[in-house]
Structure formats: C-alpha cells, structure tokens
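Below: the structure, in structure tokens.
All protein chains but one are shown at their positions in the complex.
Up next is chain A:
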Amino acid sequence: MNALVGGPLQAGPIDTALAPFYWFLTLWSQAMSWVAGATGLELLQYPFMHRAVLVGLCIGVMAPLIGTFLVHRQLALIGDALAHTAFAGVAVGLFLNAVLELSVSPYLTAVVVAMLSALLIELISEATDAYNDVSMAIVLSTGFALGTTLISINAGGLAVGVNQFLFGNLSTVSAENAAILLVLFGVIVTTVAVTRNQLLYVTFDETAAAVSGLSVTWYNRIMVMLTALVVVGAMQIMGVILVAAMLVVPVAGATQVSRSFTESLLVSVVLAELAVILGIGVAYYGEATAGGVIVLVAVAIYVAAVGIGRLQRRLGDDPALELDTIAADDGEATSD
C-alpha cells in the first residue's frame, strides 16, 4: 500500500517532468492551510485533503466538460467502458511494479491502456459504422476481466490496494497522482478550448458537420481519447465503478434548466463542483467513501434540477415547452 501512495521520493524522469506541478501543489497546500486556519475547517488541515480537494475541483470541471459532448451524442456509456479498461491499466501497472520492482504510478499505465482502448472502441465503431453497445460491452468486460485476472495472479500483496481503485479514496491521492491529474486536466481543458467549435458541430449535427468539411472521424477520436483521460483522472476519487456518473449526472441536470449550450456547460460545471465539494465534506465527516457520496449528492441535485425545470416550464419561461404550444406564433416571441 505504501508503495502506491509514495510521493516524489525517488527522482526519476517522470518526477522531473512533474516538478512544476509539485511546486504548484505546495503553493496550493499553503493556501488551503491558510483557509483552514481562517475558517477552522478540520478537513482542510491535512495535506492529503488539500490534494483531494484539488483533484475534486478539477474533476468538477473536466468531467461535465467532456460529459456534455458525450451525453448529447448518446455516448454516455463510453465513460463506463473506458473506466473498466482503465482498471485493467491500473492492474498492468501494479503487476509491472511487482514483477519488475518499479514504482511507476499505476495511473500512468491506466492512461496508456485507457487511451488504447478508446482508440479501439472508435476503430470498431468506424468499421461497423455505428457505436454499438455490444462492442462497448465487450471492451468493458475485457478490461475488467483483464484487471481482475492480473491482480489475482499476483494475489496477496496486490489485492490489498484494489479497493482504492474500484471505489476511489480521498486519502490515497499522492502528490505524484495529483500532479498527473493536473497534467491531464491541462490537456483536456486546452483541447476542448481549442476545438470547441468543431466538437459542438459534430455533436449537434454530425452530417452537416461532415458536409461543412470537418473530419468527423478525427473529432470522434479526440472525443473518446479525452474521455479516457477524464476517466483516469477522476478515478482516484470516484473509483472505477462510479466515475462515469460524473460525466453524465451533472450534464443531465444542466440540460433540464439551461436554455443555451454555453449556459448548459457552465451550469453542469457548477452542479458538478457543488456535488464534489458537498460530497467530499460529507464523506470526510461521515467517514464514508467519497465517490459514492459525491454521486448521491449529484443525483439529488439532478432531481432538484428536474423539479426546477418543470417549474420553469409551468411558469412559461422554459427550456422545453411542448412543440405545438408556440407553433408559428410570432406575436408571442416579442414578449419574451
């Protein structure tokens, strides 16, 4: 277990590359300690909680950011499939560490395996001309089977650390893993910021996007690769089994109450952050698994959003009126 959570003790090439992020983590930790002093919040007194909160905040941004595109393409389940292959990646990392006596973060091997699986899912869908749930189910179970098999081969020592990957764990977010997450976060946010126009067009109207000259194939690949990165990043706290919920639930909530796409992106991030912050707090004081609590909070927020959406509709200010009620009524629009 200690080997898994070990920080940047041995300075390898990876640690050198992550150096600026460790520096940022130090600053962040100081800031959090100050907040803890100012507010008297017990949970912010520990360095592991500083990292957990940072990772949580990043998840709150990147998961709904990518989730928005996935949900509106009816690809919500891809996150789940990739999470299970990421688990295989973790198992590969643990296995290699044990056999070759290395101390590579299993999240790095998870990144590699999840990215390869993402590409595989995409290639299968290109070849069969559809995202089909059968191939997705096969990839999902293959990932999970590979993971459990590798782990059971090395039973004993390895099996001990598996729960943290399956269910996530606030206390095992090491400095190294937090730094890896910051890198993933940077890549994800930058890529979406650059390709936002294209991702939106492909998501909303794939054929028109293709006609306009966009390579739908390439943007689909980018989308699944980003999903793989989000899943690996979010897994530390959310766990393999619940990570996909963060891609879907806040987005579903935002869809209920938002009028525009831009608004729905912002609202989904706000809802996700709310779920993460409340979830971490409740999990800490209630001594529960953070992933589970965060998802429960997110679902509660979703239910509230459905209620608010209904209310908006009833008051006539609404995002999803029945089509016929305003059909071709030009007069009404001016009063809006």
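Everything below uses one rule, namely that a residue touches a chain if its C-beta (ideal position, glycine included) is under 8 Å from a C-beta of that chain, and two chains touch if they have at least 3 such contacts; residues count from 1.
Here, contacts and distances are computed from a predicted model.
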item	value
Chain not present in the shown complex, as UniProt names it (candidates "YhaN AAA domain-containing protein", "DNA repair exonuclease", "Cobalamin import ATP-binding protein BtuD" or "Phosphoribosylformylglycinamidine synthase subunit PurQ")	"Cobalamin import ATP-binding protein BtuD"
Contact with the hidden chain (one of A:Ser29, A:Ser174 or A:Thr195)	A:Thr195
Selected from A:Gln236, A:Ser258 or A:Thr289 as touching the chain missing from the view	A:Ser258
Hidden-chain contact residue, picked from the options A:Ala137, A:Ala208, A:Ala288 or A:Ile308	A:Ala208
Positions on chain A where the hidden chain makes contact	72, 194-195, 197-198, 200-201, 203-205, 207-208, 210-214, 254-255, 258-264, 318-321, 323-324, 326-328, 330, 333-334, 336
